[in-house]
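With one protein chain removed, the remaining protein chains of the complex are shown where they sit.
Labels for the chains are A and B, by order of writing; each one numbers its residues from 1.
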Amino acid sequence: MGLKRVIKSRELTVSLVMIGLVIFFSLSSKRFFTANNIRNILLQVSSIGVASIGMTMIIITGGIDVSAGSILGIVAVVLGKAAVGGFPAWLAIILGILVGLALGSVNASFVALLGIPPIIVTLGMMSLLRSLTYTFLGGRWIASLPESIRWMGLGKILNIPIPIWLTIILIAYFSYFMKYKSLGRYVYAVGNNIEATRIAGVNTKRVLFFVYALAGLLYGVAGAIVVGRTGIVQTNTGNNFELQVIAATVLGGTSILGGKGTVFGSLLGSLLIALLSNGLILLNVPALTEGLIIGILILGSVAIDVIKNRGEE
Amino acid sequence: MKKFLNLMATNRSFFLFIFLIAMFLVFSFVIPEFSTIYNILNMTKYGVEIGLLAFAETLIIISGGGGIDLSIGSILSLSAMVIGVLAGRLGMNIVLASILGLIAGGLCGAVNGFFVSFLRMPPLIVTLSTMYVYDSLALLIAVDKWGNPMPVSNFPYGYFFIGQQTYFNIPFQVIAIFIPLALILHFLLSKTTFGRYLFATGNSEVVARFSNVPVKKIKFSVYVIGGFLAGLAALIMTSRIASARPDLGAGLNLQAITIAVLGGTNIMGGEGSILGTLMAIVVITALYNGLQLAGISSIWQVGTLGIILIGSAIANIILSRKYSSVE
Partner (left out) sequence: MEPILKAKKIVKNFGGVKALREVDFDLFAGEVHALVGENGAGKSTLIKILTGVLEPDSGEIEYFGKKLVLKSPREAHEAGIVAVYQEPLVYKHLSVVENIFLGNEIKKKNGNVDWQRERSITRELLKSLDIDPYFIDEPMGSLSTGLQQLTLIAKALNYNAKVIIFDEPTAILTEHEAQRLFSIIERLKEKGVGIIYISHRLEELPQIADRITIMRDGQVMGNFDMNQVTREKIIELMAGHTLIEELKRTPPEYTDVVLEVRNLSKKGMYQDIDFKLYRGEILGFSGLVGAGRSEVMQTIFGLIKPDSGEIIINGKKVNVKDPSIAMKLGIAYIPEDRGSQGLFKALTINFNVTIPIIEQLTKFLGIVDNSREKEIATRYLKWLQIKAPSIYTLVNNLSGGNQQKVLIAKWLATSPKILILDEPTRGVDVAVKSQIHNEILRLADSGISIIVVSSELPEIIKLSDRVIVMHEGRITGRFDKKESITPTNLLNAATGARMVYSRD
């Protein structure tokens, strides 16, 4: 019964491609299938994976958010400045995440309450925040971060790094949320048919607001992870991050037209991208081809989807 | 007064014109060197490259159906590297190299157009993917014999007239390329069958199909024109800064989209004009220049762009609620 759906699902396709890649890379390079390398890949995935939760929900409602990277940038700056300025690490981290939430709520207000197209709101937001980041940093780096603040990136519980824990917990919770909370169901409903959802008595503005605000919060968490892992805040922290997150989300099966997709699929999409870039480096394929391969991968997978769906209609 | 506000709400070019005058007065008052002829003429050259990209986005967004080109900056990078590598490293005749650079831009646009128009894929996804692809290709061809992507700077001297020459203080690229092209595009959109078909397609693809409009050809061609314009911008930029780098176009795509939207191009398609986008380019260029002369960091250029974009969207909503008389 559900088997047919599982076989046709994007999650399975992506998983199979990943297994194939893992086998191929393992056979081609001795350095690939080592605990150290696997951990590296997972660490690389974590920030994109966490942010993709918010992006997935936004795209499911039929929207888009190109301000993800610039919000992450601001969060990194706030966090870094607060830490250097003597705030305790936990407070700096919370402050950073709250800034993410606040900026997400600004997006949310414009999109949900004023009805301005998401692409315009988040474009404008992105430009503005980029300038703010530069201004705050004044062209310098923040590199002398106290060790305590790097806990979000380097800390370990049961010998497993904190970012991996965070990714697992957040992905698990929001997979559960999307399935078991009525609000999660409404996120899909809005993307399927916003007018019908409104008539069914759902406050669609609230749903949209929630989605953009939550996304901001998650970019905040991702920002804390990035700062912790790299130990540095630069003016270009978070540059192009939004595009990687959108790519992972779409690759994971979320339809850019809205209405369908899963948080777990987006995690797989992030994993696939991280796996590819890691494996290609180990194979000594020039890092420059990474974009080429990722681009063709997205294009190909969506093209297959489009053609397949046309056949069904 | 009511009529004035109404015009502000319904006519974007007029709105930008008033905005420009106000800005001009403020800047002239605060910064003495702003309103000198030299400064005004000199600043125009900074609007040319981003302006060409904004024109490209204008055509593409008007075509509707979610039309957008995220790869436009990457096409610029790739075209620039094609010209640079062919002329600087392989020693090809610069004219031929430039032509091939333009063709490369057009081809990149054609790839976008093919997926959007003939495979009916969402433009956002197509151009997001090709953005990666073109960026990567630009890096790959920039690789020197030691395996590192490097800029190319050894252009023949004769190449620099495109981006560095002035006539009566007016930059060559403004008078010989940008203005004629703006006129041609304005003409194309407002006077020709192509323009009619473009607006028809952007307003409603179904009605257009029922009205004997070649919808697929039109959608395909706007991406090709877009790619070609990006190639032209690459030519001018490499000549102006005397260097081709694989990251020349980074970040320009979103700026170009912002300017097109600011110029009154409706993100949903079917609405927009070259005049509006041109006004937006002038406003933005003057703003950048004024901010720079006022000693405000160039970093705030993009930031103000963002504020203006969101601000104009809000103003639009408020004004059209209050004063729009069109029922």
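As a working rule, a residue touches a chain if its C-beta (ideal position, glycine included) is under 8 Å from a C-beta of that chain, and two chains touch if they have at least 3 such contacts.
Keep in mind the model is a prediction, meaning the values are calculated, not measured.
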item	value
Chain not shown, its touching partners among those shown	A, B
Hidden partner chain, touching residue among A:197, A:234 or A:249	A:197
Where the unshown chain meets chain A, residue by residue	1-2, 5, 179-182, 185-186, 188-189, 191-193, 196-197, 199-202, 255, 259-260
Contact set of chain B toward the excluded chain (per top definition)	187, 191-194, 196-197, 199-200, 203-204, 206-207, 209-214, 270-271, 326-327
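We adopt the following convention: only the chains that are shown with their structure count from here on.
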item	value
Whole-Å gap separating chain A and chain B, where each centre is the average of the chain's CA atoms	29
Sites on chain A touched by chain B in the complex	64, 66, 110, 114-117, 119-121, 123-132, 134-135, 243, 246-247, 250, 256-257, 286, 288-296, 298-299, 302-303, 306-307, 310
In the complex with chain A, residue positions of chain B that touch it	68, 115, 119-122, 124-126, 128-133, 135-137, 139-140, 143, 147, 149, 254-255, 257-258, 261, 267-268, 297, 299-307, 309-310, 313-314, 317
